[in-house]
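Shown here: the complex without one of its protein chains, the others still in place.
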Amino acid sequence: MDTLISIIVSKYNYWIYICLMMIGLYAMIVKNNLVKKIIGMNILQTSIILFYVSIGAKKGATLPIITHGHNGESHAVHAVDFINPLPHVLMLTAIVVAVATLGVALALALRVYSQYQTLEEDEIYSQIEMSRKK
Amino acid sequence: MKRIGLIVVLLCGGLLVYGTIDFPGWGDPEAPASRHVSPYYIENSIRDTSVPNIVTAVLADYRGYDTMFETAVIFSAGIACFFLLRVFSRKSPDVRLYRHVPTSLTIRIEKGGKLPEESPDFERIDDEWTPYDLIIKTTCRLVIPFIQLFALYVIAHGHHSPGGGFQGGVILGASIILYAVSHDLRATIRRMSERVSALLATTGIIIYAGTGLLCLVLGANFLDYGALAAVLGVDPVSARSHGILIVEIGVGLAVMSTMVWIYYILSSVGRNDEGL
Amino acid sequence: MIWPIEFIILIMVVITGIGAITIRDLLGAAILFGAYSFLMCLLWAIMGAVDVAFTEASVGAGVSTVFFVAAVFRTRRRSRD
Partner (left out) sequence: MSQHFPALIIVIPLFSALMVTVAGWFNKRLCFPISLLSLAAVLYSSIGLLMQVLSRQVVQYRLGGWPPPFGIVYEVDYLNSVVLVLVTAVALINLIATRISVVEDFPDKLGPFYTLYLLFVTGLSGIVVTGDAFNLYVLLEISSLTGYALIGMGKEHAPLASLHYVFMGTIGASFYLLGIGYLYLVTGSLNMVDIAGILPKLYGSKVVLIAFIICMTGLFIKMALFPFHSWLPNAYADSPPGVVGLIAPLTTKVMVYVMLRITLYVFKPEFSFASADINTAFVWIAAFGIVVASVLALSERRLKRFLTYVLIAEVGYMVGGLWLANRAGITGAILHIINDAAMTLCIFLAAGNILRQSRSDAFEDLKGLFRKMPFSMAAFVVAALSIIGVPPTCGFFSKWYLISGAIEAGQYVFVAALLFSSLVNVVLFFRIIEIGFFEPLDDHHHQAPEITRREAPMGMVISLVAVAVGLIVLGIFTRDIVTKIIQFAIPEGIT
C-alpha cells in the first residue's frame, strides 16, 4: 500500500499529463463541433509538452541559466545544479508546431463553415447525404 | 460513437499508466534523461558558445537545425492559411460604405456612384461595423510602443535571460494584432501590408538559412557558426555567440510577420477587409 | 517549490481543460482554453522551464486565443455540445 502511494505521489505530474491527454483525445474523437475538436487537439499537444517538461525537472537544481560566467573561468559548472535544458528546447519547437497546426486547422474550419454554413459534424454529414440523393 | 471513443481513450490511458509505473521518480537527478546527453550542454555551453542561457545555446546552436525548421513550420502555416483562405475579389463590390470620421455619419455609395477622395476624414467600413471604444483605442495606442520595446528587449537579451527570437517575435506580432483588434484591420493593413508581412517572413528565414549557408560557403558544415569568425573578425567562440544573435533576429522577424499574416487572414476570412 | 500551490494549479488545469471542451458557448471555450494555457505556463514556470513558460504565455495564452476568438467571431458562437 505504501509503495503504491509513493508511486502515485512521486509521479503525480505524469498522472496529470495522462489525464489531460485523455481529455484531449476524448474531445477529438467524440465531440461534434469542429472548433471543440481543435481545442481538444491543442490540449493533447500541451499535455505532451507537460510530459516532456516533467522529464526535464530535477530536484535541488536551478534554472538553466549560468549567472556567474561573465568573467571567464570563475567556477566549474556542475550538471546537478541545473535543470535539464534539452526537453525545454524540444518543447519550444513543439509549441511552435502546435500554434502552426492551430492556424491551419482554423483556416480549414473557416473554409468548411463557408461551404456548409455550420460547424457541427452531424449537420454537415446530413447535408452531404442530401446532396448525394439529389 | 461516444462509447467507442470513451473505450479507445480509456485503453490509451491505461496503456500509458502501465508504462508510467516503470518511470524514474519525478525530478530524480539520477534519471537517465539527466545523465546522458544533457550534462554536456550544461557544462560546456559557456565554453563552446559563451551564452549563459543554456536553453538558447542548445536551441540556436547545438540543435540549431531543429530551430530553422521550427521557423519553417511557422512560415508554412502562414503560407498554408494564405493558400487556403485568401480570396482575391476582382471587381469592387456593388455597395460601399464610408464613414465620415468627424461627424460619424455613414455614407452609402451604390454602384457607379462617386467615391470620396482618399482623405483622413473618410474611412471605409463594412455593414457589420461596430463603433470602436475610445478608451480601449487610446489605452492600446499608449501601451503598444512599450510592448514592442519589451519584445525587442526579449529578442536582444535572449542570451542572458529567458526569451529569444521566438518569444520576442510573438510578442512583437501580438502588439500589431492588438492594434488590429483595438482599431480596425484596414488601418493595420495600411501600416503593414500583407505583402510586407509575407516578404518579412521570407526574409527572416533567409537570414537564418543564409547564415547557415554562409558557414557552408566558408568551408565549415551547415550552421557551424564558428566559421563566421573570419567574417565577423572575432574568435570562434564569440562568433558562435554572434551567430546565435543573428539567427534569433531572423526567427523574430519571421515569427512576428507570420503571426500577423495569419491573423489578417483568419480574422477577415481571407478578404482582408474589416477584421474583428 | 510550494507544493500546495502546484497542487492547486494542477487541479485547475484539469478543470479548465474539461471546461474548455464541455462548455456550449464557443467564445467561452476559447477563453477557458486561454486560461488553461496560462495555468499550464505557471506550472512550467514552477518546474523551472522558464523559456517554455514564456513561450506558452505569449503563444498559448496570447496568440492562440486570439486566433480562436477570430475564428469563432467569423463562424457561429453557439454549439450543441
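We just call them A, B and C in the order they show up, numbering each chain from 1.
The definition used in the following text is that contacts are C-beta pairs under 8 Å (C-beta built on N, C-alpha and C of every residue); 3 or more make two chains touch, one makes a residue touch a chain.
On a predicted model such as this, the values are computed, not experimentally measured, just so you know.
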Contacts of the hidden chain among displayed chains: A, B
Touch with the omitted chain, as defined above, among A:Met22, A:Leu63 or A:Ala109: A:Ala109
Of B:Leu6, B:Leu152, B:Ala187 or B:Leu216, the one touching the omitted chain in the full complex: B:Leu216
Absent chain, residues of chain A that touch it: 25, 28, 34, 37, 41, 44-45, 48, 51-52, 55, 86-87, 90, 93-94, 97, 100-101, 104-105, 107-109, 111-112, 115-116, 124, 128
Residue numbers in chain B that touch the chain omitted from display: 15-16, 18-19, 21-24, 31-38, 40-41, 61-66, 69-70, 72-73, 75-77, 79-84, 86, 88, 195, 198-199, 202, 205-206, 209, 212-213, 216, 220-226
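What we mean here is this: only the chains that are shown with their structure count from here on.
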Whole-Å separation of chain centres (CA-atom averages), chain A against chain B: 19
Intercentroid distance (Cα basis), chain C paired with chain A, Å: 11
Two or more partner chains touched - positions in chain B: 53, 55, 59, 162, 166, 262, 266, 269
Chain C residues counted as touching two or more neighbouring chains: 50-51, 55, 59, 63, 67, 70-71, 74
Partner chain A, residues of chain B touching it in the complex: 1-2, 4-6, 8-10, 12-13, 16-17, 20-21, 23, 25-29, 31, 33-34, 37-39, 41-43, 45-46, 50, 52-55, 58-59, 63, 66-67, 70-71, 73-74, 76-78, 80-81, 84-85, 160-162, 166, 255, 262, 265-266, 269-270
Interface residues, chain B side, partner chain C - complex: 53, 55-56, 59, 162-164, 166-167, 170-171, 173-174, 177, 181, 259, 262-263, 266-269, 276
Complex interface listing, chain A residues touching chain B: 7, 10-15, 18-19, 21-22, 25-26, 29-30, 54-61, 63-67, 69-70, 76-80, 82, 84-90, 92-93, 96-97, 99-101, 103-104, 106-108, 110-111, 114
